[in-house]
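The complex is shown incomplete by one protein chain, all other protein chains being positioned as in the whole.
And then subunit A:
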Amino acid sequence: MDFRITEDRAALVDSVRDYLAGVHGVERLRALDADGSARSDELRQGLTEMGLRGLLVPEAQGGLGLSLVDAALIAVELGRAAVAEPLVDGAFVAVPLLIAAGGQEALLGAIATGDAQVALQHPVNGWVADFDGATHLIADRDGRLLLDAASARGVALDSVDPLRRLNAPVAAKGDDIGASDALLDHAALFAAAQGVGLAEAMLAQATDYAKVRTQFGQPIGSFQAVKHHLASAAVAIEFARPLLLRAALALEQGLASAPVHVSHAKLAAADLAWSVGEAAIQVHGAMGYTYEVDLHFWMKRAWALAGAWGDRAFHLARIDAAVIGGSLPIGPAHSFA
């Protein structure tokens, strides 16, 4: 089997990367931060025109009908650019749930055109992201997902990430659209994807800095103590990416093992983003922690995503249960089968 990303898929991902590099650089992040609203109508419009909201929406409803693997690869790019727009929750996570529920064609079409925005509420989080501006809410109640128009919003909450907008949860109500495990798994998958992108962006920033910052007459990147930090980060990224793709594929194929693969990917990606962020701060020296250095935008997002859609302990417990409970046999005959 050829595991390489196909040229067509790579072309789509490259296009998104180039687009975000052009419109969502650090100047944009600083402007959104300074603005206080952390949101931009122009950016929102641009992301819609780029086709990102309709990525998973079926072609019949005006979307592109792409796969979860495509969406996961593109979510990596959203993480790389530290995009804070309510795109992942509202389009990438919500759409598969609405497709599975059936009968939501009008809403799916509206998501693709940017006319509808779905916020997500699950007890594993103590908050709802981007409730302001949301037209619909998908919320868990007793293990079932309820879809309703977004009306009463909970009080605004602070986030470690200044570009996230959070509200307290509200009482769930509305139409039953399925089991809530699917929400958790899809959301954790895309949080993992963003974590990989965040790590890659922070590694790139640290590497660039190590090439230009000189000490003792040579770039600090030439010193083993710095070089090894960066090499370890690069290796960790290479190990996390396959886990992400396996989780996306398992979820797309509806495998019974999908939840544990998602947990594995979320665990690896969150640890990855956190550790690469720490290494990047170390490489930058003391100023790595300052507001003036761009790194903090990515680091704060990594901190925020580490606890979103299940923290380390939550996902470790799911893996433990699968391995010890026997539903995920491990060992020579299984791990690589």
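Points worth noting:
Rule of thumb we're sticking to: contacts are C-beta pairs under 8 Å (C-beta built on N, C-alpha and C of every residue); 3 or more make two chains touch, one makes a residue touch a chain; residues count from 1.
What we mean here is this: contacts and distances are computed from a predicted model.
Not shown: a single chain whose UniProt protein name, out of "NADH-quinone oxidoreductase subunit N", "1,2-phenylacetyl-CoA epoxidase subunit B", "Aspartyl/glutamyl-tRNA amidotransferase subunit C" or "Electron transfer flavoprotein subunit beta", is "Electron transfer flavoprotein subunit beta". Of the candidate positions A:Ile5, A:Leu64 or A:Ala179, contact with the unshown chain belongs to A:Leu64. Contact between subunit A and the unshown chain involves residues 7-8, 11-12, 15-16, 18-19, 22-23, 49-52, 54-55, 64.
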